[in-house]
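Read through the structure below, which is laid out as structure tokens, and then see the notes.
Only one protein chain is missing from this complex, and each of the others stays in its spot.
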Amino acid sequence: MRIDPFLGNSARQLSRLIVKVAVVLLLGGFLAAMLVRQAPGFGVDEEELDSRLNQQSVQALRRAHATEENAGRFYLSYLGGLLHGDLGVSLSLHQPVRKLLSERFPETMKSVALGLAFGWTAGLALAMITVMFRLWLVDLLTTLLASLLLCIPAAALALLFVLTRAPGRLALGFIVFPKVFSYARNLLAKSAALPHVLTARAKGLDSIRIMAWHVLPVAGPQLLALAGVSVSVAFAAAIPIEVLCDLPGIGQLAWKAALARDLALLVNITMIVTLITLVVNAAAEFAGHPHTSSKP
Amino acid sequence: MDRQRSLMLRCLLLLTMVMGAMANAQTGSQLRFCIGSDPKTLNPLLVDDDASDTVRYLTGGVLMRLNRSTQQMEPELATSWQVSRDGKSISFVVRHNVHFSDGTPFSIEDVAYTIEQLMDPSLHSPTGDAFRSGEGKITTRILGKDQIIVTFPAPIAGVEKLFDQVAMMSAHSTQKEKAVLGPYYLAEDKAGYYLLLKRNPNYWKHDSAGRQLPYIDSVRLDIQQNRDIELLRLLRGEIDLIDSLDAEYYDKLAAQAPKMVFDAGVSLDAEQMWFNQVPGSPLPAYKKAWFASTNFRRAISESINRDDLARVVFRGHARPAVSWLSPANRFWFNARLTAHPFDPTAAKKMLAQDGFYLQNGALHDHQGHLVEFSVITNAGNKYRERMATMIQQDLAEIGIRLNVVTLDFASLIERITRSFDYEACLLGFVNNDLDPDSQMTVWLSSGENHIWNPAQKTPATAWEAEIDRLMRTQASSMDVNKRKQAVDRVQEIAWQQEPFLYLVNKDAMSAVSTDLHNVHPVVLRPQVYWNIEQLAKGREGPDH
Partner (left out) sequence: MKIVRVASILFLTVIIGAALAANLIAPASYAHQFRDLPDAAPSSHHLLGTDELGRDRFARLLYGTRVSLTLAPFAALLSALLAGLIGGTAGFVGGWYRSFVMAATDLFLSMPWLFLLITVRALLPLNISPLASVVITFALLGCLGWAGAARVICAEAQVLRNSEFILMAHATGSSGWRLLWRQLIPNLRPVLFAQFWISVPIFILTEANLGILGLGVAEPLPSWGTLLGELENLTSLTAQPWRLVPLVLLIVTVSCFHLVLQKEELWTVNEV
């Protein structure tokens, strides 16, 4: 029986991808554990400053982190638990990590999805308009808009949303937008300067057609790469927005875990973010693969 | 006939209004306010954070309660109590016909069970540790249907006040800590969003008219960390109170809604600074010598303009601090003491006594080292950051270079409790307890919280040895006047030696919606809802 070469190739690529994801994931978890463990303030509990506690209780508080003293041993034990679906227990929040993540993950996914949708729609649309019309006034205004959003601190942006009673999640979109816009504008502009585009313009094709058929496809792989990166940007932006707007997602959880040096939570969150980053970027690469050519 | 009919109609109208008021007060009213985070625990014996303490206060039934307004103990589930002459035991007589929220009857066995659980050393309960006066077991003995004696291995000064924190748990209920005796029970816990407490249908308290308390049907605690957003929500009417308001927000709110803000006066809290005096710390020897010198500490203290700190940083809603006890602690505060004066000239003289000298505007020690050190404080607390910056300018006037370093709290705690890799620290002390006995681990030289030089095997200085003696005296004495004398003397020594440079005592400020009635904000926490059962909402409150 003959195996379709395309299918065989795809299967090989998929298996390589799976191995790559697994290796990077394991490495990511371990590095996160090492970073957190070595950081000052690890194993310290602010409850130690409670003047009611006697010496034995203070010592007990310090011993509570004994299982995490050795990052390597902790990580191996964590991986063992992971095989049984046990993600460990958060020492700072006194709850199973699995429960915390399952409660908060949908919240962050909603925020990230909304943020990306808004950021990309607005960013790409404005970039296309800027490139299509090539008017200095349009370029100036869009530059000022993007600059404004880049320069506003996340805290001020979050508070602005609360003041205007707009959903805090949208603030993510305002953080993603200027980055998408900036890259997309430059990429599209570069593609718009290619010879075949100039030829198409000279032949009288309208701007929209040129953009849709000749500019976008050429910038496709880079835009897809940007899409992959923007997911990481959105997740990173979710942290301050969730903290400031009190949205109970994993961004807020990550911040609390970071302040408390909660090893179990941080390793899990890092691995989730790594997995999402890998999968999204792999998908972006795969989607962009047939288009790695500058031919019109 | 017309007169009779008119009278009947008026009575009917009055009855309708009263019934409406009762109905309104009893059904549908909800109190809403914010807590900074999810409670870490719902076990009342393990409470050690503000959010958990709030839930415990609202749901827990205690044997006796500290009235936050009068600062006196009042009976609750215990109708009476008696402390023995030697201070080693306390007996309670408990109420009859009281039930937990799930209907389980409350009995003397529950008191014994709770205390046994609390005193279990393996539990490491902060509330329980406050009772551990010495080596040996704490025992309970049931004397009858409604009487119990709790015996401690050593006397505990002010023991009755400690029971304000001990919420009774049921020995028999299947709901464990969810079965409560307080005015509310936890009905819903939406992690990250809110907790909903509903009125306890079996709550034993009634008002003078025989109406079951509390007046407000439910309490919703929204999880909200951001103080700006909390203030916005109060102004919009989305929440009803802010229990503890910062100076900046007080002024903002006072400008917009003056009737909503309350300043109950100076609180029990203090902001303070101290120097690292740990002999084994990784500081150079000359710096250790500076910090160990009383003259040096006094000089720094008198170079700090406390009035400016209170006026500029806290906008007048604070006053210069004097001692480790605040003037709000009316009985225990040593009223003979006053805040250290702002006197840079005297400060320079004190430094000169230790051989410090000025050269080109910069202070040097007798070995020629430039006097420069750092002060760490927790990042994100803008009041402390501002105080540190103001102190930086004050010390620059006498030629000292102060570096302000803000750190995240975990890093800061590690430096002050483990590595001792710091020079000076600026932090606040949140004091919820009136009795100075609660600060034993701070003042005993062997204490873990003797923060400038903790866990000493023997007192490093004569004055610390004297403080040890005085604190032990007050802890073992049942004579309140003798205790007062000892505590006054400790305050005097602390004032002279300045292991802590007490900076300011902040005011206790709060904000309340005008829709809330029977509100009497106080200095002790909780400042607003301390009389939660008496609070009422809407126009149909019990006093309308």
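Labels for the chains are A and B, by order of writing; each one numbers its residues from 1.
Just so it is clear, contacts are C-beta pairs under 8 Å (C-beta built on N, C-alpha and C of every residue); 3 or more make two chains touch, one makes a residue touch a chain.
Given the structure is predicted, the values throughout are model-derived calculations rather than measurements.
Touch with the chain omitted from the figure is made, among A:18, A:79, A:166 or A:193, by A:193. Interface note: of A:82, A:132, A:150 or A:205, the residue touching the hidden chain in the full complex is A:150.
Residues of chain A that touch the chain left out of the display are 20, 23-24, 27-28, 31-32, 35-36, 38-41, 131, 134, 136, 139-140, 143-144, 147-148, 150-156, 159-160, 163, 178-179, 182-183, 185-187, 189-190, 192-195, 198, 218, 221-222, 224-226, 228-229, 232-233, 240, 254, 258, 266, 270, 273-274, 277-278, 281, 285, 288, 292-294.
Within the complete assembly, residues 228, 231-232, 248, 252, 308, 311-313, 372-374, 376, 379-380, 385-386, 388-390, 392-393, 403-408, 411, 421-423 of chain B touch the chain that is not shown.
Criterion: only the chains that are shown with their structure count from here on.
The distance from the centre of chain A to the centre of chain B, with each centre set as the mean of the Cα atoms, comes to 41 Å. Note for the complex: chain A touches chain B at residues 40-42, 44-58, 60-61, 92-94, 100, 103-104, 107, 158-159, 162-163, 243-246, 248, 252, 256, 259-261. Only residues 37-38, 40-41, 48-49, 121, 124-127, 129-130, 132, 191-193, 223-226, 228-229, 232, 408-415, 417-419, 438-442, 447-449, 455 of chain B touch chain A when the two sit together in their complex.
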